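Here the complex is missing one protein chain, while the rest keep their positions.
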Amino acid sequence: MQTLGIINEMLGLPEVASEHGGMVDHLLEMVHWLMLVLLIGWSAFFVYCLARFRTKKNPKADYHGVQGHASHHIEIAVVVVEAVLLLGFAFPLWAQRSTDYPSGPDVVRVRAVAEQYKWTMHYPGPDNKFGLSKSDLISGGNPLGIDWEDINAKDDFLYTELVLPVNRECIVTVTSKDVIHNLSLHPMRMQQDAIPGSVSDMWFKPISTGRWQTICGQLCGAGHGGMVGYMEVMEEKDFDAWYKENVPSAKEEKLPEADPEKSDKAS
Amino acid sequence: MGAEVSTAETEEVHAHDDDHHHELPFWKKYVFSTDHKIIGYQYAITALIFLFVGFYLMMVMRWSIAHPDKELPGILAAFLNKSWLNDQGMVTGDLYNMFGAMHGTIMVFLGIVPLAFGAFGNFVTPLQIGAPDMAFPRLNMASYWFYFLGGVVMLASFMLPSGAAEAGWTMYSPLATTAQLDEPNLWWTGQTFWLFGMVFLISSSLLGAVNFITTIINLRCRGMTWMRMPFFVWAMLVTGFLLLLAFPPLEVAAIMQIMDRLAGASFFIPTGLNFSGAGSVDAGLLDVAGGGSPLLYQHLFWFLAHPEVYVLILPAIAIVGEILPNNIRRPVWGYKSMVYAVMVLGFLAFIVWAHHMYITGMGNVVSTFFQATTVIISIPSVILLTCLFISLWGGSIRFTVPMLWALAFLPMFGIGGLTGLPLAFNLIDLHLHDTYYVIAHFHYVVAPGTIFGLFAGIYYWFPKATGRMMNNTLGHLHFWPSLIAMNGIFMPMFVQGMAGFHRRWYDGGANYDEITSRIIFDEGSFFANLFKDGQAIEMIDLNVFMTFFVWVLCIAQFPFIFNFFYSIFKGRKADSDNPWRATTLEWSAPNKPPHGNFVTEPVAYRGPYEYSVKGHATDYTPQFERGDDGVILGEEDPPAAAQNDGH
Amino acid sequence: MQIPFEVKPRPDTGLWNAKLGIWLFLASEVMLFGGLFSGYIFLRMGAAAEPDYFWPQGTLSVPFGFINTIILILSSVFVVVAWLQIQLRNFRKFQLWMGLVVLCAVVFLVNKGFEYHAKFHHYGIKLSDNSIVEGHGIDDTIRYEGINEVTIDVARFNGKFLNAVVGDPPEFREVVDGKPSGEAFALSVQKVRSIASRIDDAARKAHKVSMEEGSKDVGWFPAMGVKQLILAPSNAFAISISRGSLRKSFPDGAKFRDMSLLKGTISDKTPGLFLHAVDRIDLRACDGEKPEESLVWKYLGNEPPHASHAQGHDKHSAPSISGAEHARRAEKIFFDAAKQVEEEAEQAGEEPDFNELRNISIKKWENPEGEVISSEPPIVVPWKDVRLYSNFTPKWNTYYAIYFTLTGLHGLHVFLGAAVLFYFGFCSRKFYEKDPEHFANRVEVGGLFWHFVDLVWIFLFPILYLM
Partner (left out) sequence: MEYTPEKIQEKLKTFWRVGIALLACTVLTVVVAWITPSVAVGLAIATFKVWLVCWFFMHLSNEKPMIYKVMAYTVFFAIGLMFLTLLALYDPVVSRVAH
């Protein structure tokens, strides 16, 4: 498999950092091998024909040309390979992506909210439940319009970067405040449009730590090229420490009523 | 009766031609003409001009990508409004977006489709089926003028204070709906002009499509049965259907977006859109009702835009399909399978559109359906290409200039087609979507692909249209640098795309240094020494490499422009009405065909590609060469033996 | 040159050109309206998924739609009859039937015009708690007072805000470094241009000098120019304008469509949006559980404090009782009904369902004595509680958006079809006499188009009016 993967490497594919990404790369390399074989086959045939059948060499053309059925066999072979790729890899892999959502207390949930031209990450806090957010509450101090009165919002916090733990399943819920953006995580082999008025989930399991840039992959206005975000995958214990640090402090939690102004400052 | 005889005959009659027809005034003959050939020329000239406009926009963009921190060179800046540049004379994000959107629009809707379908379709189709003109000549004129109007509206939008449209050629809502909302008069904005321009262009295409299909179905000459139609005509028929049925949904989308922009509707605007103020709209909640869906626009748009891909490519394949047998002097291999393949393609093209929308988050059922149809549609494409490749076997290949373009088309289109395959798979697409991999893929299909096919067509039918040949040497000077430059531009994009370079970054990725500064050639390596004084070559340096080839490609077009105009007036005269010794019907008409096209009533006696028939005096047996006279209108194909043994 | 098969059909396909052509054109029309229907379904399904939005069923006048359907069906019959008269070569009778078709088209369009007119003069207000009131006689005049600073966008300035000034427009002075300076002048587009070019020239000169001196401190590029000008009026002034013609309104200022920003305060005389006669209240999407706590009840019946509001709407209200009295009655009836629903639910042992009640036409309300309250109360909604207001145009909701788009496009087809048929009927005598068969073909083609227009309406009637 490693030797087959050389085609991806030659083509500049970046390293993979998610569990399912390996399968994506595998599928990609198989498709590329298929393409390469076809391209080389065609080109060889092409060049040979051009040399062999040029007017000087072959002044009299043959009315019938190729008589055999080799082309049919090649076409059928291509169909078979495509069918295998489709049925064997593409369908089951996407079925897994779109239906087998992980659940349980261990799953990390993040809401990634896009606007021109930045991302804001909304973490649900220890209760793993997002507080309500309403577009008419949006203001300078409350960029996502979170209803801080909501019971689920008490322990929520905002962050400018996407921080995730390694080896834990993560669900990133993507949405947008204004136009369509796109959260593109190349090391995770994942991309999801942030469509205003809709929320879309994507899930993956990071398998290596690191810090990468995230891309806005959908034209979103004049500043599109500069809408750089960051994603950091940490060791689990570092992540837990980071999480705890950012949750509105325990003191405030014990207060009968959380002060919206203060929890706001968590961002 | 041989071809030579009929040629002599037609020339004689041609000489008298002017006496028969009363001379029309200039504006009626060349401006508001109803003659399909004149309309074809009008389309060709207008579309070529638009192709160069689109090319210019691309040069500015590529400059910005390669040198985001350098002033735009005067030769490029000379044609644009200086206030669009920033205070150091560099390209801004707004300008880049505007040019990006208009490059796509102009190339697709004002350049390639009108050239491929409007110009070649108009000029060649009636000639090839032996019709005196299109079925509805006045409608034909109307289509051209709708197209012209659309083009004027699109170009005029550059003059507006807001500039032209700037939300990508796809015009996704809500960006397209909310862009340029800060103008006092929303009618006078580039976005709105774009929509009205599209309505004109779509009307033009619809009228054209009705005309083409009717012409092909109803105006075939005596003996021109379905399976005797040249492949070009088949492709035009299928293209006509694609335009006819796919364009109306985009018209709907355009009308809805017009309603959104001008009447305050919210078809594509969801509830609670809130702008932070960084965009062009005032900060805060948008003052609309909401309740619409941005995805609806995407569905309607891609319902057109995927078939549109085949509208772009089929005429080019068809042109190659005409030129190839002529220059290999044997019939095209698998004519019937090509016809069926093109029909299947025309069918499937309508039900693959959502593969452009994988990243919108798609459920399992929809995704499975669209992945399957997308992969299936690759099969007829492979069949078409394979048939063309296999045709070469056993031929006697002449390397004329049109043939060079046609031959180059095959591998270029092959690369473009093959690289579409990974994009068909949902999960891979999640990595590659909107990266340069996609850009390279579809540009290989339409730039070195379709445009090469169109150049081939221009060189091939030039003598029919003007009576003169284009210059051979200049043709070579045009072809070889173009071939090299095209690959120099698009090949590195695959690498960039795999690495994660996204499209529509006006600075070519300078902001994404983590992705773009990956090293390809180490410090001190051979290429590093060669190109960058020993410094390591990074991914982003490919931008400079590609932009260099854009200049090469630009310079390579000058021989063509010169050749085109020079040859119209001073080119070598074609030695006969059939200078390429071809078989299809258009070569039986006199050069510069008169109004009504044919001097004697054309009859098709056999299939379209009867080259090197055994026992025939010459190596080509034209369709119009008198043979078995038993053919009548509407009769099914006579047996193959009867076709071949006519002489 | 003669195009073959213009009149006689081609033997193998059995078709003449125009017949094939019109069917192909109709095919594209099927896709056009198919795309719109697809949009209709998408929006309606989407609306069902949206908690605070209800697809407004039954808001159009069914009799109007019904009559129009009948008219189109009749015209469709007339057009085939006319075509048969041509086959009989009976031009007079053909003209008679064709005339009827065109008449039908005209009646249809006039009807449509009445319908549109009614919609344009019916208004809705969406309050900030998502409750909706509908009615007639809107006044959205907003008045700003104490305006002492004006920021204008040089490129876009069109001077329109001067028309809204109460009294004589003041003179202005430029604000430089926060202080008014220079001569006072009367504001106009030319004046703004000249000031901008003066500043521009100065910048250019400074740039030139700095270039000659070799320093690059003063950057200048033709593109930069002057973008904004801040002006101070000689004395604070007031404006009075329809809120709908403003780009944006803030508590402390108004922004015009040309981006001119006027800083001032909203006058007490125009506390909010005034709807003179409320005829329907929709609380289905109202935030919160209890409809009786909706903001509607708070503002219903309020009379506007200034005179201009009440003008011209007398026909809507009986002069004998005040707006507050209307509102009190309406409220009482609503709460009585709510109580009844609650009691019934209690008896049945179910949760009370107020949904039916929440969407109610005030006109239909009766008080316990069986007396119909036909007069409609006024409402004044403070600007801060107005989420959206509009007449019943595409802006109001997606239903009216698709309604106007579909019927507008259909109306355009009716108009063009009728024009063509009129041409056949009354301007083509010569052509008929020259080549009656060709003419019959043309009529058939026109008829086919007309039938298509009819069958689009057959779908439009149920999906827009009935369901």
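A, B and C label the chains in the order they appear, each numbered from 1.
By definition in this document, contacts are C-beta pairs under 8 Å (C-beta built on N, C-alpha and C of every residue); 3 or more make two chains touch, one makes a residue touch a chain.
Keep in mind it's a predicted model, so treat the numbers as computed, not measured.
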item: Residue touching the undisplayed chain, where the options are B:I129, B:L195, B:L245 or B:I537; value: B:L245
item: Sole residue of C:V80, C:L96, C:I199 or C:V386 that reaches the chain not shown, by the stated touch rule; value: C:V80
item: Full-complex contact with the absent chain, from A:S71, A:Q116, A:S184 or A:S198; value: A:S198
item: Listed residues C:M1, C:I41, C:V176 or C:L412, member touching the removed chain; value: C:I41
item: Those residues of chain B which, in the complete complex, touch the missing chain; value: 217, 241, 245, 249, 270-272, 293, 295-296, 299, 303, 350-351, 354, 357, 360-366, 369
item: Touching residues on chain C - with respect to the absent chain; value: 13-15, 19-20, 23-24, 26-27, 30-31, 34-35, 37-38, 41-42, 45-46, 49-52, 57-58, 62, 66, 69-70, 73-74, 76-77, 79-81, 84, 87-88, 447-448, 451-452, 454-455, 458-459, 461-463, 466-467
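Definition applied: only the chains that are shown with their structure count from here on.
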item: Overall pattern in which the protein chains touch one another (line/ring/star/complete/other); value: line
item: Identifier of the chain whose CA centre is least distant from the whole-structure CA centre; value: B
item: Overlap residues in chain B, where contacts from two or more other chains coincide; value: 271, 290, 293
item: Per-residue overlap in chain C, given as positions that touch at least 2 other chains; value: none
item: Residues of chain B touching chain A in the complex; value: 92-94, 96-97, 100, 166-168, 172, 174-175, 178-179, 270-276, 278-281, 285, 290, 293-295, 328-331, 333-334, 359-364, 367-368, 371-372, 375, 378-379, 382-383, 385-387, 389-399, 407, 410-411, 414-415, 418-419, 421-422, 425-428, 430-431, 433-435, 494-496, 498-500, 502, 504-507, 509, 511-515, 518, 520, 539, 611-614, 619
item: For the chain C and chain B complex, residues of the former touching the latter; value: 1-5, 10-13, 15-18, 20-21, 24-25, 27-29, 31-32, 34-36, 38-39, 42-43, 46-47, 50, 52-53, 126, 155-156, 158, 219-225, 247-248, 255, 257-259, 388, 390, 393-398, 400-402, 404-405, 409
item: Complex contacts: residues of chain A adjacent to chain B; value: 8, 11-14, 20, 23-24, 27-28, 31-32, 34-35, 38-39, 42-43, 45-46, 49-50, 53-55, 58-66, 71, 74-75, 78-79, 82, 85-86, 89-91, 93-95, 97-99, 115-117, 134-136, 138, 143, 145, 177-180, 182, 184, 186, 189-193, 195-198, 200-202, 212-213, 215-226, 228
